[in-house]
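Okay, handing you the structure first.
Just one protein chain is left out here, and the rest sit where they should.
Naming follows writing order (A, B and C), and every chain is counted from residue 1.
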């Protein structure tokens, strides 16, 4: 370690978080597909481009990036047998009552509101798309990664729901400001 | 108001929380049925009696009782038009981006661990049994109540999962303490 | 109730949330002062203008606005004796084990990360500035309001900490991208 303190900038962290996701087999598009499936029923005109963009926006957040770095590190260390027991067995066995993977993922879900939390819970149980693939993989330990993907998808989905609502409101604003509604305002 | 301070004991609160649930059409058995459906796949010998008992145990918790009292009060006040605008419209309309109902329910879910949180999210989206009935009711406002039932069922389910695991462990304990496992212990 | 559905826009909700805060005696400046006291030690050049701006930005969030509307409504209803027992006594007595006020406030704190959560806990216990004034008021019931103010101040403070860091990074970026740091990136 050198004497001078290294400042780890957001740029570096962001770069690493994205790279690690990819190295572990998770492409942005695969997460965006989950988001599309979740939001399409409520927004028929939704495009995949908007979903990718929402996933990208979620990945800009520091807390998500930190969660990704910690979670994938623990998965990899477990895979390589470089954790002490009994933690190693808890993680490699994806022990059903071990909840730190969900705790870490949940920590970054709270940032996107209660809708993100319930969506996270739903995805964690239903395990659609890439989440199921990760869950069933026998090649690598994904104890933390599958929850992280649930978290990113839930956040991107909640973010999109709020955005779509803002757009709707902007369009309907003129209509609702009728005099009979005024009592709502004053 | 009299001068002497009234101490509201746990007994009184517990009695009211249970009574209000019933008055709003939610029987313990209906919640226990959701718990049974959730846990039965993992515990084939599970009985409805155990599920009812787990719901009962959850309802003993102060934070759950408080959440029930606040949530049902807001539902009833909204139903009777006795809230100010725009809160009244947000609650009677069960506005999709209004999340205080989920926040209050979630507050009492955290107490039962991360499994309870994900189960809550799942129930909130799937709306099985009595939850769906409440969600679709046109007779009464259930904006808070349906989330509260999700919360109670999720908690009772997580509590049961932990209990069943403890029982399993008690039975297998002799077996696993083989010498080759000792390194795990020391 | 008219047949046509009223869409409660964000504008209306935002307007009401701010107005209610003011009606209950909470000015933006008073919250900004708490933010200043919290962040000043880490950022000597911090101005009150930046703190006010951060409080303003927090008040734009839907979840905060909803929390304010629900919390103040319950305070006012309790004050006017228009809640049923035993909830009325729990709220007017600010019963120490009643935690729904904290739960609602916490729900909107999570959105600003774990630093906001710990700052909220600190403010909730230390009760500085306007928070103490609300806590000691004998004129009105502030059971929910004092927690809401803790929440807004904690959020504005955490938001500022992140912004200040981003600014620092922008300034130091050139310096740290020295060749010997490159291994961090690749």
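Convention: a residue touches a chain if its C-beta (ideal position, glycine included) is under 8 Å from a C-beta of that chain, and two chains touch if they have at least 3 such contacts.
Treat the numbers as computed from the prediction; the structure is a model and nothing was measured.
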- Pick out which of C:18, C:40 or C:162 touches the chain that's been left out of the picture. C:162
- Query: Out of A:62, A:127 or A:163, which is the one that touches the chain we can't see?
  - Reply: A:62
- Task: Could you tell which one of C:65, C:103, C:142 or C:155 touches the chain left off the display?
- Result: C:103
- When the complex is taken as a whole, what residues of chain B touch the one chain not shown? 2, 6-12, 15-16, 62-63, 107, 110-114, 162, 166, 169, 172-173, 176, 180-181, 184-185
- Name every residue on chain C in touch with the hidden partner chain. 85-86, 89, 96-97, 99, 102-103, 106, 113-115, 117-122, 124-126, 161-162, 165, 183-184
- Message: Need a quick check: the contact residues on chain A for the chain that isn't drawn.
- Response: 5-6, 8, 12-13, 16, 62-63, 66-67, 69-70, 73-74, 77, 82-87, 89-90, 93, 95, 97-100, 103-104, 106-108
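We take it that only the chains that are shown with their structure count from here on.
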- Message: Suppose you list every residue number at the chain B-chain C interface; are over half of them used by both chains (same) or under half (different)?
- Response: same
- Task: Please compute the C-alpha centroid of chain A, do the same for chain B, then give the distance between them in whole Å.
- Result: 26
- Item | Euclidean distance of C-alpha centroids - chain B vs chain C, Å | 27
- Message: Among all residues of chain B, which ones touch two or more of the remaining chains?
- Response: 85-86, 89, 97, 99, 103, 106
